[in-house]
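Here the complex is missing a single protein chain, while all its other protein chains stay put.
Each chain carries a letter (A and B) given by its place in the written order, and its residues are counted from 1.
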Amino acid sequence: MSDKKTTKSASATGPLVELRGLKKHFPIGSAIPLIGKRKTVKAVDGVDLTIARGETLAVVGESGSGKTTLGRVTLGLQKATSGEVWFDGTKLTDRSSEELRHLRRRMQIVFQDPFGSLNPRLPIGDQIEEGLVAHNVGDSASRREKMRASLEIVGLPAEYATRYAHEFSGGQRQRVGIARALALDPEFIVLDEPVSALDVSIQSQVLNLLADLRTKKGLTYMFISHNLDVVGYFADRVAVMYLGKIMEVGPVDQVFTKPQHPYTIALLSAVPKIEAHDSADRLILEGEIPSPVNPPSGCRFRTRCWLREQLGNPERCSTEEPLLAASPRSPAVSVACHFPLEDGAASITKRGRSAIAAHPKKS
Amino acid sequence: MSAMPVIEVNNLNISFRTAAGIIHVVQDVSFSITRGECLGIVGESGSGKSVSALATIGLLVKDQAIVSGSVKFRGEELIGKPESYMRKIRGGGISMVFQEPLSALNPVTTIGEQIAEVLTAHNRGGWREANKKAIEYLELVEIAQPAARAKQYPHELSGGMRQRAMIAMALAGEPDLIIADEPTTALDVTIQAQVLGLLRRATVERGTALILITHDLGVVSETADRIAVMYAGQIVEEGPAQQVLRAPAGPYALDLVASIPSYERRGKGLSTIQGAIPSPTNFPSGCRFHPRCRFAVPACAATMPELTPRGVNRAVRCFRADEIAKGGA
Partner (left out) sequence: MTGVLKSFLGIRGPKGGGAPKLHAEAVSESPWQQARRRFFAARMGPWGLAIIGTIFLFVIIGSLLLPFDFYNVPIRDVQTYAGRPPAWGRPFGETGMLQLDVMMLVANGGRTSLLIGFATAIGSIGIGTFVGVISGFFGGKVDTLLMRLADIFLMIPSLFVILVLARIFQGSGGGGVLSLITVFIAFGWMGIARLVRGQVLAVREMEYVEAARALGVRPIRIALRHILPNAIGPIVVSFPFAVGGAIISEAFISYLGFGVSGDTPTWGNILSESTTFLLQGNWWWIGFPGLFIILTALSINMIGDALRAALDPRGRK
């Protein structure tokens, strides 16, 4: 499945969520109009993605990648600067805020911070019910029933509904957040780093819960994370973001075993593992992540790209921006690189990288 | 280890005075490190790992914290020493690298000056000399254009550079021991790899001992020689890093390692540790892990197991370590 622009599909077989040329730029500086172009933070700078029904798409990236903003804009919690978001055949980016509000029943979000995402002054039961109240679902009694059912699905006793957020641990609060998202019976949930703030021994509990719910309710997930281990375990497809654009996207199996983009390879190599032996083998990226206000010309990864160095700094990388295109060898994977690697896995070792330098692939 | 340890901690006990009474946060912690060695202290929240580190250099607030036991640094007992003595030790003998450099660095002084401050405080030269040397240290931590960076303020640097600056400050005093408390947790994974590598190289080159405190088992597996696993204020397992992580002897470490998701574990369910970490006001009787332990037997609730040696250089705090090794439950 290529991620190029496809015709809009309204049938049940089309993708549930589709992003086309999505951009979100945040203006910085004062509101006084300046002469010339205003500086903006290009958090999301042209993203095309599809998410099929029942699929879990992971969006992976480091700071400045724009992955959190992507989640917010997809749900319409922030307005896109340009581009389109389609949800089940409806163009979300065209809708008025009232229409959008009604659509919220079908798409929800679970936040990263279990401490900030709950109102400290309301009992958690009220907060779980709030969505139901906002959309006038059923009457007071049935709403309460649904709320208690939501609590039980996430493994919390229904009696906890009268308690306040500060009485729960981080893991429990995260479950409350999940219960709140589930109460409306949505089809699509954006999970924004749902386990990053939790202790390791609690992470697996919550991940298991999310996987369980996914199966039971046929949910579609957009799983945003910086943690490649979790993504490798949990997601079906993965999109790697860097400075607001997608560098590589495809099924997890292929991207993790045969990465093609040099950034993906660097990410996979950088993750510290218990099983790894030789840290000298590890690919260390030079330099810092460039500022999203002024992304590098051409390929935005070129300032840190080890492959470019190995290949002798080809000019193309600075002059021409690589487009996200399906890889001919593995059409399910799309890469945005002028010199995608065939056997990325080998590049994870130092020996593999020197081999590439010795026999650079002509593009 | 035949060499004399740089630091030797024995029976460290830490309690805090709170409005709710005295709570015992750390119990019976002992470890020692030799020159150039890296000890990883691993634990989740509430394990007491950070508090233990702060206590060794006397950074806990005197009124609130009650510290007992022995902390011998270069053969000298540190507990009970006055603040003036501890001040000389900090930076020059033992330095610390904190998790969040933005709060640990002074926002109104340039990083060059902050490093120079460490140098002058520990008599490594006058003001002018110190400022020059500061640039050398920035170079050591692989900051590009060190002379220009030295004149910059912390907020002008990226997270990775700030952390390197902190490491430069820690190294400037030429200490015998560096305590790094979650030094890379706030950093991106590609930057984390850079910073960890740098920290380890610098300490190995100089023969500086390193205590690395973290919750990340992958980080500690690559950087540490030995690890001590802490749970609910106690050390529950210790030994050579690779051995402990690849073949844990105690139930906590075993289940913890088994619950970490990875691509390799895809398709198989993640094993979990049920329940939650106990709070210091409410530690379970007997073994503190027993309510969550799948190997628990009634004896575990009745008595507290001691940290007992097991094999070469390893120790575990569990009555049922033998059964676990055999694979039984």
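The rule is simple: a residue touches a chain if its C-beta (ideal position, glycine included) is under 8 Å from a C-beta of that chain, and two chains touch if they have at least 3 such contacts.
All figures in this text were calculated on a predicted structure; none of them were measured in a lab.
Enquirer: Considering the whole complex, which of B:Asn10, B:Ser68, B:Gln145 or B:Ser279 touches the chain not shown?
Expert: In the complete complex, the chain left out is touched by residue B:Ser279.
Enquirer: Out of A:Gly131, A:Pro194, A:Gly232 or A:Pro292, point to the residue that touches the absent chain in the complete complex.
Expert: A:Gly131
Enquirer: Among A:Val41, A:Leu57 or A:Leu75, single out the residue that touches the unshown chain.
Expert: Once the missing chain is taken into account, the touching residue is A:Leu75.
Enquirer: Which residue, A:Thr69, A:Gln108 or A:Gln174, contacts the hidden chain when the whole complex is considered?
Expert: Final answer for the missing-chain contact: A:Gln108.
Enquirer: Write the list of subunit A residues that the hidden chain touches.
Expert: Counting over the whole complex, subunit A touches the hidden chain at residues 75, 77, 101-102, 104-105, 108-109, 111, 113, 116-123, 127, 130-131, 133-135, 157, 159-164, 166-168, 177, 180, 184.
By our rule, only the chains that are shown with their structure count from here on.
Enquirer: Note which residues of subunit B are touching subunit A in the complex, please.
Expert: Contacts found on subunit B: 44-45, 144, 158-161, 188-194, 196-197, 215-219, 221-223, 245-246, 255-257, 259-266, 269-274, 276-277.
Enquirer: Going by the contact rule at the top, pick out the subunit A residues touching subunit B in the complex.
Expert: Residue positions touching the partner: 62-63, 169, 171-172, 199-205, 207-208, 226, 228-230, 232-234, 252, 256, 266-267, 269-276, 279, 282, 284-285, 287-289.
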